[in-house]
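All protein chains of the complex are present and in place, except for one that has been dropped.
To keep things simple, chains are lettered A and B as they appear, and every chain counts its residues starting from 1.
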Amino acid sequence: MLQQLFTPSVQHALDLIGIFVFAISGALMAVRKNFDVFGIAVLAEVTALGGGVFRDLVIGAVPPAAFTDLGYFLTPLLAALLVFFLHPEVERIQTAVNVFDAAGLGLFCVAGTTKAYEYGLGLTASAALGVATAVGGGVLRDVLANEVPSLLRWDRDLYAVPAMVGTALVVLCIRQDALTPLTSGLAAITAFVLRLLAMHFHWRAPRAWHRRSSAVEVEERTQERTQKATA
Amino acid sequence: MLQQLFTPSVQHALDLIGIFVFAISGALMAVRKNFDVFGIAVLAEVTALGGGVFRDLVIGAVPPAAFTDLGYFLTPLLAALLVFFLHPEVERIQTAVNVFDAAGLGLFCVAGTTKAYEYGLGLTASAALGVATAVGGGVLRDVLANEVPSLLRWDRDLYAVPAMVGTALVVLCIRQDALTPLTSGLAAITAFVLRLLAMHFHWRAPRAWHRRSSAVEVEERTQERTQKATA
Partner (left out) sequence: MLQQLFTPSVQHALDLIGIFVFAISGALMAVRKNFDVFGIAVLAEVTALGGGVFRDLVIGAVPPAAFTDLGYFLTPLLAALLVFFLHPEVERIQTAVNVFDAAGLGLFCVAGTTKAYEYGLGLTASAALGVATAVGGGVLRDVLANEVPSLLRWDRDLYAVPAMVGTALVVLCIRQDALTPLTSGLAAITAFVLRLLAMHFHWRAPRAWHRRSSAVEVEERTQERTQKATA
């Protein structure tokens, strides 16, 4: 069994920060998609709480924390309100979504892995669920916004890999019995910085072999041209 | 603890009516999307039972009622059959979807809030889960139909607000110890009528500030024109 990682109040504060930054990313996506104020609130809630609710359902921690802790429910509404009145200029929205999303990614991959392990899952399953916690909210956000999840697209900078690295560091610390607030904070920051670097240098993952000059690709390029032409 | 709100048979009948009207809305959406008879049945089931299954998973009431009560499973099939043979003229489908959907919205926001509270959730969490129960099926319907959920779109009439008002009335009644069949019926009817009024007068919610003349909006208007032109 894992000893209590942080004092409860510190853990709670970190959770709320992770929820807040993910909620900002969801609310900004809602603004970009031109949703109304309720759409902004819903997308903020789903993005912030979706990954954690999935994790809690999987490990059998029902009702999920999102439905027992009032702060978890109210924080996304605060984020939605802020975005509603203060959202940045339209041109800068995508960058802001990505930076806040990266911070949430780092915090959630650590918290997700740790909680799954505390509930008795094996190390591999805890790592998988940690990554799912981190990326789940964003995938739900993109599905509700009717877009192909960024997570899956080859033309988006690395997203899962930073979460995997952060998760791997947490698992390594657990195995070495060295999971402290410091080491798990470092794991979260590593994932965050890796994601920022991936965005800055446009690190991308390879696609399947023989895809370079395939017919499908040509077709897609044509579609993109068509979309640009009509936009 | 809440005393039994209705006699079991009355509660069951109301549940089945809510399931039936939501199933009609799902089946009509399937017709509009040109799905086949199995697509109609699946979309009827998912729309009718999706919100309740989510609620039951969250509160830990497994297996969800949808999988233990044969009536819950068969009612959407009946609705799908009716729509398959008797669906109204194509032009009138969207209105019919909306009216049936409004009736389900009223019934489910009351039933969802009440059941969540009975399972020990706090008042705020019960209200949130009640709204999620009411809107969840419709969101799943729209996601499966590959459309942006009506719930989120600014150019759709108020949808979440009527459910929130109905839910707030239920929570108020619980706090005042005044939740009776009469008062919860009134809450359901209030939500239903508010939704009908919202549709009739095209009540809409505001979008984020500074969105009026943004570049994105212009782009979207262009896309809409293009879509209309190609349709």
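In the analysis below, a contact is a pair of C-beta atoms (placed from the backbone, for glycine too) under 8 Å apart; a residue touches a chain by one contact, two chains touch by 3 or more.
The shown structure was predicted, so the numbers you read here are calculated from the model rather than taken from an experiment.
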Residue in contact with the excluded chain [from A:Ala13, A:Leu86, A:Val148 or A:Leu182]: A:Val148
Positions on chain B contacted by the hidden chain, ascending: 30-40, 42-43, 53, 57, 62-64, 67-68, 70, 73, 83-85, 87, 89-91, 143-146, 230-231
Interface with the undisplayed chain - residues on chain A: 57-60, 119-122, 124-125, 128-129, 139, 143, 146-149, 151-154, 158-161, 204-211, 214-217, 219-220, 222-223, 226
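Here is the rule we go by: only the chains that are shown with their structure count from here on.
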Interchain centroid distance [CA atoms averaged], chain A/chain B, Å: 28
